[in-house]
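Every protein chain but one is kept in place in this view of the complex.
Moving on to chain A:
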Amino acid sequence: MWARALWLGLRAPLGGPRCFTSKTDPQGSGRITAEVIEHLERLALVDFGSREAVARLEKAIAFADLLRAVDTDGVEPMESVLEDRCLYLRSDNVVEGNCADELLQNSHRVVEEYFVAPPGNIPLPKLDEQEPFPHS
């Protein structure tokens, strides 16, 4: 479940575990509350930007809800169409690399062989501390 692992990884730098009470209807009827908006924006590190975007998400959820009609009792989830085959791994030999210079060239902020990031562990301001949809 690498998608899930990545999601957890993305949450980690945002200052540790949070207690978000789930405001989504257990049936997922798609009502997007301000809490869900905030939660998604922090997870995705992408903002909605406008009311249209929230409306679009609601439509997307309503669309996805159509899946409920399918009977999937006893059906295993399919992760890959190649599930019946062996995965071949490469042998653990270093055959390429030493390309630090090339890679560093693509970054905007570099100091010697380091990518420079702004300070971490500073949470984004809460939704009520910023204007709603400052970029609509």
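The rule is simple: contacts are C-beta pairs under 8 Å (C-beta built on N, C-alpha and C of every residue); 3 or more make two chains touch, one makes a residue touch a chain; residues count from 1.
One rule holds in what follows: contacts and distances are computed from a predicted model.
Chosen from "Ribosomal eL28/Mak16 domain-containing protein", "Cytosolic Fe-S cluster assembly factor NUBP1", "Proteasome subunit beta" or "Glutamyl-tRNA(Gln) amidotransferase subunit A, mitochondrial", the protein name that UniProt gives for the omitted chain reads "Glutamyl-tRNA(Gln) amidotransferase subunit A, mitochondrial".
For chain A, the residues in touch with the chain missing from this view are 2-4, 6-7, 10, 13-14, 22, 24, 26, 28, 36, 39-49, 53, 56-57, 59-61, 63-64, 66-70, 72, 75-82, 85, 87-90, 99, 102-103, 105-109, 115, 117-124, 135.
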